[in-house]
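What you see is the complex with one protein chain gone and the rest in place.
First chain written, first letter: the chains are A and B, and each begins at residue 1.
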Amino acid sequence: MSTNPITDSGPLLALPRRQPMVPEPYCVQRVRQETRDTFTLELRSSNGAARPAFAPGQFNMLYVFGVGEIPISISGDPTSSKALVHTTREVGPVTKALRNLKRGDEMGVRGPFGTQWPVEQAVGSDVLIVAGGIGLAPLRPALYAILANREKYGRVVLLYGTRTPEDILYRKELERWRARFDLNVYVTVDRAVGAWRGNVGVVTSLIRRAGFDPQNGIALVCGPEVMMRFAIQELQKRGVGTDRIYLSMERNMKCAIGFCGHCQFGPSFICKEGPVFRYDKMETFFLLREV
Amino acid sequence: MTHDSQLGKVLSVLERKDFQQLFDTLREKGYRIVGPTIRDGAIVYDELASVTDLPVGWVDEQEGGTYKLKKRGDAALFGYAVGPHSWKKFLHPPVVRLWQVQRQGKGLNIIEETQETPPMAFIGVRSCELHAIAVQDRVFLGGDFVSPAYKSKRERAFIVAINCAQAGGTCFCASMNTGPKSTAGFDLALTEILEDGRHYFLVEVGTESGAAVLKELPHQPAGREDTAAAERIVAATATQMGRRMDTTGIKDLLYRNYEHPRWDQVAARCLTCANCTMVCPTCFCTTIEDVTDLQGDHAERWQKWDSCFTTDFSYIHGGSVRATPKARYRQWMTHKLATWIDQFGTSGCVGCGRCITWCPVAIDITEEVRAIRETDHLVTVSTKKDDNGNS
Partner (left out) sequence: METLKGILAEHPFFRGLEDRHLELLVGCASNVRFDAGQFILRESEEANQFFLIRQGKVSVEIFAPGRGPMTILTLGEDEVLGWSWLVPPYQWKFDARAIEMTRAIALDGKCLREKSEHDHDLGYELLKRFVPIVEERLTATRFQLLNVYEPHHR
């Protein structure tokens, strides 16, 4: 157990079975295009083993034969035992190779790694989820977990902002969530041309309308770092304490087990003390440049 | 290998003429012997065949950005400080294959590495280096994950430590509390004594393995004069340190000075050549490379030394988080002296001085700390916020 004071949500879950640098072989079940540059992978263990347990917020290292390996947050339902689900953007050689995998192709998975969203700690409180762009993917498992035990929470609100209506991730699912009576969903885009009748404006402006109790609420924030900074400022303005705001950070990652040193962010290793952090524990470093 | 300080209560004397037998005994026990030797004008660590491979009668002259070898005028086996290599070269090698994979149709067959290397005996490990090994032990063995490669090499390594008889020009182990006397982490610890025509070693046993090796060597119990001589030598070394680091409150000092103008000043000199990270005995950063053969059926994953000074080290989303040399120098120094403490419970610096010696522009980590301490909080960066969340 690390004695790092930045350590946040408890011990790591589900330590991998093999040597930690060796991937487990997984089979591609499905590759689904979500938006023009974002896709979802559904994987199953090649050995027929059950999907390993994971906590919302954790990530896996996904390996494509001969191309490379990258960290991708798990975006599936932790309470369902089916496939291992990851959503990612196509931005480089590895993600491009992942997107071109076909059903039945084998690739490698290491994990799960990292800290989790405070789904347990939030019991009894209101929960405000603020997601920007691809940031909705690492938050989706938290929402699933909360909805699976909906009666344990107060008001649950999801705020989602992205660039244009065409970039809205999990659109059909968002519409289904919006239709529920026990969940408030607000979506906004930065720009819209044409037939969009929804909100246009920054995701931070949705916080004002969220209708949740800042004294008894927990906020989970994920998205581009600039968006998270804006959102956190707005949350603080509304009276949410820095010990009630959680965010998910990203840095260059090679090993995911605290050996390669790449993911360091001040005193924290994003792979060990993150990616989910309680804001008050890392605020000083978050506000510094080039750290 | 557990250090037992009770074993060290009985000190012995090994004569110079019998030193070769240490090599022979270790070799008989199946160890590959590595230690200091001269190559390319420097004292490096490499495989040793016999005592004569040691830098007998040589001393190093070290200063910021300077390293020279000179003849001593006597026949000391260990009459020098540390060179550009450190023991991480053997325990945490620069290039390691992690696994191989063979493509079979749509499937992958991963072949793991077997950790079969002959055990190594390290001859001439300095106290600062014992601490450095302990620092890397915490990284690779002390967390939630263990490196099997490191563990295998580390557990089987036999360590013969040397208590330094002279400090190097850039040494500061005394102020870092990492030397010059070896106190733990060795199988045998020697102090080389050349006095009154005699040339011998005071031997302290650290472990059962060490005791077993000593048993095979001709040795005598140490007399009071021998012990006193050794103590005098080590005490003298402690006063000769070329540098000093004031570590009082150093973690908080650096934490509150991330915006200090000194970082810009050192950045104007730093070439981001990464020498310091390569010679530093505790720097452990690596990168992972996935490579394939030309036919596309076989791939391998390799682990290689990396440095936080490279622009790509912190690359993410189309750019590097630490794009400027200032940010990268600051990262290295604050990691070594401050964040390391929060991460692993000790400083990352052992006061060996290598980074000072091998920096082409002679940047001195002790001087950088001093400069920041003297103008502590020159730039106040307030992270307090007003009621509206504005800073």
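Following the convention adopted for this analysis, contacts are C-beta pairs under 8 Å (C-beta built on N, C-alpha and C of every residue); 3 or more make two chains touch, one makes a residue touch a chain.
The structure displayed is predicted, hence computed values, not measured ones.
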{"item": "Identified contact with the non-displayed chain, of A:Leu147, A:Leu174 or A:Val200", "value": "A:Val200"}
{"item": "Which of A:Val31, A:Leu174 or A:Ala192 contacts the chain that the document leaves out", "value": "A:Ala192"}
{"item": "Given A:Arg51, A:Arg89 or A:Arg110, the one touching the chain that is not displayed", "value": "A:Arg89"}
{"item": "Contact footprint on chain A, counting only the chain that is left out", "value": "37, 89, 91, 132-134, 162-163, 167, 188, 190-194, 196-202, 204-205, 209, 223-224, 226-227, 230"}
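As a working rule, only the chains that are shown with their structure count from here on.
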{"item": "Residues of chain B defined as touching chain A within the complex", "value": "98-99, 101, 103, 106-108, 110, 112, 139-140, 143-145, 147-148, 255, 258-259, 284-288, 290-292, 296, 299, 301, 303, 306, 308, 313-318, 321-324, 326-327, 330-331, 335, 338-339, 342-343, 345, 381, 383, 385, 388-391"}
{"item": "Residues of chain A defined as touching chain B within the complex", "value": "1-6, 11-12, 15, 18-23, 25, 46, 63, 65-69, 91, 104-108, 233-234, 236-237, 250-252, 254-255, 257-262, 264, 266-267, 269, 272, 283-284, 287-291"}
